[in-house]
Structures are given as C-alpha cells and as structure tokens.
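Structure first, commentary second.
Every protein chain but one is kept in place in this view of the complex.
== chain A ==
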Amino acid sequence: MMASSYSAKEEDGHHPGASGAGGAAANGRKPDNTAFKQQRLPAWQPILTAGTVLPAFFAIGLIFIPIGIGLYVTSNNIKEFEIDYTGTDTSSPCFSCYQNFSWNSTLPCKCSLPFSLDQPFESNVFMYYGLSNFYQNHRRYVKSRDDSHLNGNLYSLTHPSKECEPYAHRDNVPVAPCGAIANSMFNDTMELFFVHPNETRSQIPLKRKGIAWWTDKHVKFRNPGGNGDNLTAAFQGTTYPVNWHKPVYELDADPENNGFINEDFIVWMRTAALPTFRKLYRIIEKKSSMTPTLPSGNYTLEVTYNYPVHSFDGRKRMILSTISWMGGKNPFLGIAYITVGSVCFFLGVVLLLIHHKYGNRSSSPDIAS
C-alpha cells in the first residue's frame, strides 16, 4: 500500500582507497567496509505520499463496504428467536419457580412457556441457553478448577487442587468435579414441543452431542480410569458438588456422554468472557430437505427450573438460531464494516481535497534556509 523503491544507498558505495589501505586494514583497526557496518544495507524506504495513502483509503473503503453488505445480508438471513424465561415478571409462567427457589428442594419446579415462530427455520437449528449478569469471567471463578482433575488424573481426582477451594472438599471427601465453575453448573433442562394447529404437542428431538469443542471433548476432558463403563467405580471416594443434585457419573445415561465428558458439563466449563453469554444447549437437526426444521407456528418450551438466578438479578434465556458460514446472527459486524468502509472512503475524499488544495506546497520547500 505504500510506494516502494528498492535502493541500495547510492552514495559512496565504493571506497576507491580501500585496496590501497589494505595494509592499515590488516591490523584490524580499520572498520570493515560492509553494508551492515556502514549502515548502507539495502532498504525499502516507504513514504507517505498522496500516491500511496489516498489509494489505500479508497481501497479500504471499496473492500470493506461490499464485505459489510455481504455480512449484513448474511446476518439478516439468519433466523433467530430468543425467549426470556427467568420469570421476573409476575405474568410469566416461571414466576413461581423464580420466586420460590430453594437449594434444598428435591421437587423440580417446572414451567412451560408458549411461543410462536413467524417464520420457519429452514436449516439446522441451534438451541442455546443464555445467562445475564453471570460473572463467569471473574478471576476467582475462572481459576477455580483443576484441569488435571478434569483430565482424569487419578491423583488429582482425590487431591483436588488448591484452586478449587472452597469447593475442593465436602466433609473431607474430595469433590468431583471440584471448583466453583463445576459447582455452579447450569442445570435447567429444556424441552421443546411443537404445538400443532390442532393443539396436539409433539416433542422436537434435541441432539445433546456435538455441542462441545472437539478438543475439549476428546483431549481436555477425560474420565478417570478411561472412558469405561464403570464410572461409578472410577469416582469412588469422591462426592458431588454441593449445588448438584446427582453425582457426575449420573449426568447422562450414554457412557460416551457421561462423567467429565458430558458435553453439557464441558460446555459449562468453557467459561464465558463476558457476564452476558450464551452457551449451546442442543442441536435440532434438519431431518429432510422438504420440511423446515422448525416450521412456523406455535411452540411450547418446557423448563425444569433448577437454576437460581434470583439472588444476583440474573436472567435466563432460551435462544433458537440458524447458522451461516459466519456463525450466528451478528448484525454488528456488517454494520461496522459498512461504517468503517464508508468512513475510510470519505476520509480518502477529504484527504484528496486537502491534498489538492495545499499539497503543492511540499514540492517547493524552503530548504535552503
């Protein structure tokens, strides 16, 4: 983007006397005549001229605006539906669950939220849960885990790291999985029902695997003693976190998705960068090319309300979204690209005008002074 001129510095590149002074050089005090030592290395000397800067601005403009438009359109084509089921509102079906939460209750509180989709979701639909005001990025929270423990290290399993305190031991029994992150694992369960026009409900199958990073699932997280069947034995001598209702080896019936390699658990353990975040919960796979994955119509979200957010004014959401090459709906990127592109283009024009008006001055400098 800048003018270039490859020029070995032309001046006095050659010392005619160099050969004559060979005798002096022989005793080593005369500095070597190398380009490096004489600071004459060939070099590219870019300079900011109108010829380089202005095209650069126009180029940025011309590249960014189309990209921005493309991103914007793509983003707009993505279907996204979001429903807040926290239940702060008295009219909300989950209000009672929100209000009457107690850690000790054994009876799950259930609520169902009806909603309708105006447009059909054509391709695979991704179901997320979103939390707000939840500081998964708090320093003490982030470090409150033991990766070696989660990686199935047997020693760590029974000797959780200090970092996990105060969730390392419960009644002097090591906790598995230890730490604040694991302890606060999101444990609402959601089920989605399509309400047919005839008021009958059919449950939409939710795929619970494939929601975690491949590396997490296959490398980072491992059950102690390998991913064998006998998880109960593997976790012998440990107890489950205080906020949990069941031990880690009962997270799922599928042995491929149980224990530390339970994907819901893995997803939760990948802490969010910001206090408002969403995490992938389930995938609704497209069945046939004929029918949309989620046709427009009425739906019901059945929530088993286990996760308390009332104390810290948190919010819980359920999000349904389709995906494009660039991920989910993201209008910001497109708009930002269009804006930056336009500003650059505009700057280019302004600089061009300024250059036209004042630029000639620089070619006749008062150097002689």
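Note that in this section contacts are C-beta pairs under 8 Å (C-beta built on N, C-alpha and C of every residue); 3 or more make two chains touch, one makes a residue touch a chain; residues count from 1.
Quick note on the criterion: contacts and distances are computed from a predicted model.
A.B. asks: Pick, from "DNA-directed RNA polymerases I and III subunit RPAC1", "Cytosolic iron-sulfur assembly component 2B", "Phospholipid-transporting ATPase" or "Insulin-induced gene protein", the protein name that UniProt gives for the chain of this complex that is not shown.
C.D. replies: Choosing among "DNA-directed RNA polymerases I and III subunit RPAC1", "Cytosolic iron-sulfur assembly component 2B", "Phospholipid-transporting ATPase" or "Insulin-induced gene protein", the correct UniProt name is "Phospholipid-transporting ATPase".
A.B. asks: Among A:96, A:112 or A:153, single out the residue that touches the unshown chain.
C.D. replies: Checking the options A:96, A:112 or A:153, the one contacting the hidden chain is A:153.
A.B. asks: Among A:176, A:190 or A:211, exactly one should touch the missing chain; which is it?
C.D. replies: Residue touching the absent chain, from the options given: A:211.
A.B. asks: Can you list, in ascending order, the chain A residues touching the missing chain?
C.D. replies: Chain A touches the chain not shown through residues 3, 5, 9, 11-12, 15, 17, 21, 24, 27, 29-33, 37-39, 41-50, 53, 56-57, 60, 64, 67, 71, 103, 124, 126, 128, 133-142, 144, 146-148, 150-151, 153, 161, 166, 180, 183-184, 210-216, 219-220, 243, 267, 270-280, 283, 308, 311-313, 321, 323-330, 332-333, 336-337, 340, 343-344, 347, 351, 354-355, 358-359, 361-363, 365, 367-369.
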